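Accompanying notes for the structure given below.
Heads up, one of the protein chains got dropped from this complex, but the rest are sitting where they should.
A and B label the chains in the order they appear, each numbered from 1.
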Amino acid sequence: MAMKDKPDNIFMTTLDAAASWARSNSLWPMPFATACCGIELMATASSRFDLARFGAEVMRFSPRQCDLMIVAGRVVMKMLPVLQRIWLQMPEPKWCISMGACACTGGVFDTYAVVQGVDRFIPVDLYVPGCPPRPEQLMAGIIALQDKIRHGGTLNGTEFAKRDQSNGPTPYDSDELIRIREANEKLISLN
Amino acid sequence: MSTAEALKAKFPEDELVFSEFRDNHRVAVPAAKLMPILSMLKSECGFDMLAELTAVDYLEYEGATDRFGVVYVLLNNTSGERLILKTFVNDPNPSLPSVYSLWKSADWLEREVYDMFGITFAGHPDLRRILMPDEFTAFPLRKDYPLKGRGERHNFPIVTRADS
Partner (left out) sequence: MPFEVSDLAEMDAPEKEYLWTLNFGPQHPATHTTLRLILTLDGETVINALPHIGYLHSGFEKLGEHLDFNQYVTIVDRMNYISPLANEISWHHAVEKLLGIEITPRCKYLRTILAELMRLHDHLLNVGTTGLDLGAFTAFLYAFYQREKIYDIVESASGQRFHTSYTRVGGVMFDVNNAWVDKIRDFLKGFMPVHAEVHRLLTRNRIFIDRLKGVGYLSGEDCINMGVTGPLARASGVLRDLRKDEPYLAYPDLDFKIVAAKDGDCYARYLVRMQEMLESVKIIEQCLDNIPEGPVNIDAQTHIVPPAKPSVYRSIEGLIQHFEVMMPNRGYETPREEIYAATESPNGELGYYIVGDGSPRSYRARTRPPSYIHFAVFPQIIKGHQLSDVVAVLGSLNIIAAELDR
């Protein structure tokens, strides 16, 4: 876009508002459904709850056509590279919802294989807690995200470029890693 | 003739330990005799289905003498009889013959036991890791592997918003 080259001190508030309004009302979710939360995501989209009422029902399984990624379910070591790759394939502007306790923090699965929160490795805009979140709650999350887009969105996405730090907790507290290693070494030397 | 009698008649000089708990009929066999006993059970006693194959790590079990126990749950589809057969293997290089030639369901079950416990099955057509990533080195269900891992789950690059 030619807009990209404009200097930073020019603002286009009206255009920004119009673009954000349009974007917020036509979110195309990409359901990255791995586990139980995926079934609740299905329930949200099907009869009774009907996500279509909020302009976000066009589930597209191709990342190239989506602008909202919903990570529903736990992400494990083998799956994380896939998740990152899919996230990188999505075109800008894009947002990410982390749905369920597992995607947010690892949930009940504090084990060797489960990534303790996807926000450590990819940027997340909105967290929906619950195990699994009820469909109503996911809808509330989507409405909140629409609000967020409407209020903070800019035409050419300058707000994204500022976020060059990971917004989750540090992927590991490096001391923890050292402690784990030391404890393991001690164990090995004992045996 | 019951299965236990048939087994005793066929392998008189081996140590077969029979036991019963609730409705489970169990037999512990020496690892060296595993293949002949299993093939006899399949061909002569009609155990045509291997319902389950798993292992247990007895590292912290009080009074246990062997490191790993491998459990075969056999099922006779005609009579509905079940037999739980158990054998023991030890470090280093715990290894057993593969029963893939008898029951095809052993394929993935043996791969899982290998993945989780590091017990190898000689003669298995394709013994690779199945659940954990290929580059993983530990065997997670062994008792000396910690529940929270050794930090492998934190070992990934970070994608931030600015670079995506």
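Throughout what follows, a residue touches a chain if its C-beta (ideal position, glycine included) is under 8 Å from a C-beta of that chain, and two chains touch if they have at least 3 such contacts.
The model shown is predicted, which means the values in this text are computed figures rather than measured ones.
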Since one chain is left out of the picture, which of the remaining chains does it touch in the full complex?
A, B
Using the document's definition of touch, tell me which of A:Ala43, A:Val58, A:Leu126 or A:Ala144 contacts the absent chain.
A:Ala43
From the listed residues B:Ala6, B:Ala31, B:Ile130 or B:Ile158, report the one that touches the chain absent from this view.
B:Ile130
Touching the hidden chain in the complete assembly: which of B:Asn24, B:Ser39 or B:Asn155 does that?
B:Asn24
Considering the whole complex, which of B:Ala4, B:Met35, B:Leu127 or B:Leu141 touches the chain not shown?
B:Leu141
Residue-wise, where is subunit A in contact with the chain that is not depicted?
32-36, 38-40, 42-43, 46-48, 61, 73-74, 76, 78-79, 82, 86, 108-109, 111-114, 131-132, 134
Subunit B residues that touch the omitted chain in the full complex
21-22, 24, 26, 48-52, 54, 56-57, 60-62, 71, 73, 77, 80, 82, 84, 103-105, 107-109, 112, 116, 129-133, 140-141, 147
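Definition applied: only the chains that are shown with their structure count from here on.
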Report the residues of subunit B in contact with subunit A in the complex, numbered from low to high.
132-133, 140, 144-154, 156-164
Can you check the complex and tell me which residues of subunit A touch subunit B?
77-78, 80-81, 84, 87-88, 94, 110-116, 120-123, 160-167, 171-172, 176-177, 180-181, 184, 187, 191
